[in-house]
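What follows is a short report on a single structure.
And then chain A:
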Amino acid sequence: MPEFLVGHFFYWFVFLLMAIGLFGIVLKRNLIKKVIGMSIFQVAIILFFVASASKWGGTVPVLDPKLGVSDASRYINPLPHCLMLTAIVVSVATSGVAFALIISIWRRYKTLDEPELLARMKNDPD
Partner candidate 1 sequence: MNPAGVFSSLIPLWAVLVSLAAVPLILLSSRRPNLREFWTLAAGLVKFGLVLSLLPAALRGQTAAADLFEVVPGVRLALRADPLGVFFALVASGLWILTSCYSIGYMRGLKEHKQTRYFAFFAVCLSATMGIAFAANLVTFILFYEILTIATYPLVIHKETPEAVRAGRKYLAFTLSAGVLLIAAAVWTYQITGGDLSFRPGGLLAGTDLAARTAVPLFLLFLGGVGVKSSIMPLHSWLPAAMVAPTPVSALLHAVAVVKAGVFGMIRVTAFVFGPDLLRRFGLDTVLIVITVTTILLGSLLALRQDNLKRRLAYSTISHLSYIILAAALLSGPALVAGLLHLAFHATMKITLFFCAGAIAVSLSRENVSQLNGVGRVMPWTMAAFTIGALGLSGLPPIDGFVSKWYLGAAAVGGSRPWLAGVLVLSGLLNAAYLFPIVQRAFFRRGVGLEGRREASAWMVVPLVLTALLSLALGIYPNIFFDLARRAAAGIFGGF
Partner candidate 2 sequence: MIPTNAPALTPLLFLFTGLLIPLAAFKFRRLAYWLALSATAAASAVALSNIFRVLDGRAIHYRFGGWPPPIGIEYVLDPLSAFVTSVINVIALIVLIHARRTVEADLPQGKRVPYYALVMLMMSGFNGIVMTGDFFNLYVFLEICSLALYGLVAVGDRKSPVAAFRYLVLGMIGGCFYLLGVGFLYMSSGSLNMADLKAILLVLGPRPGVIVALAFMLLGFGLKMALFPLHGWLPDAYTYAPTATSSLMAPIGTKIGAYGLIRVLFFVFGLQFITQTVPVATVIAWLSAAAILYGSIQAMAQDEMKRMLAFSSVAQVGYIGLGIGLANAWGLVGALLHVLNHGLMKACLFLVAGNFRMKLGHSRISRLDQEARRRMPWTTAAFTLAALSMIGLPPTVGFFSKWYLAWGSIRNGSWVFLAVILVSSLLNAVYFFRVVERLYLKPADRPPEAEKSGAAARVRSEVGASMLVPTLVLAAALLVVGLLNAFIVKGVLLKILPPGLAGMNP
């Protein structure tokens, strides 16, 4: 059991981050804080991928003349990093859209507090 816990430590770390993110998304009343929660959530997954690529004794996956190309096991897997580059772009875009939405919500309802927002929406005829 301890080996299981320790051996999978990065899972726990990632899940902790995800839980924090979800906590922010679900329970925080302020929309900005929700977006922060979203970012944490996305970062957790990005870290999960990056961590999955690492290994003991591996180095940066950039061609190192000293190591050559024959022994691929000396490099860590570059693929997850590439994937996460895209995921980061996605998360930037998502946050950008989220902030844009928040701004237009603010302009219309002058509040970012969710319960307050819902109350004002209810009083708002279409």
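As a selection rule, all candidates are chains of the complex that A comes from, given by their letters.
Methods note: a contact is a pair of C-beta atoms (placed from the backbone, for glycine too) under 8 Å apart; a residue touches a chain by one contact, two chains touch by 3 or more; residues count from 1.
Nothing here was measured: the structure is a model prediction, and the numbers come from that model.
Trainee: Quick check: counting C-beta contacts as defined, which of 1 or 2 touches chain A in this complex?
Mentor: Per the touch definition, chain A is in contact with 2.
Trainee: Can you tell me which positions in chain A touch candidate 2 when the two form their complex?
Mentor: 22, 25, 31, 34, 38, 41-42, 45, 48-49, 52, 80, 83, 86-87, 90, 93-94, 97-98, 100-102, 104-105, 108-109, 117, 121, 124, 126
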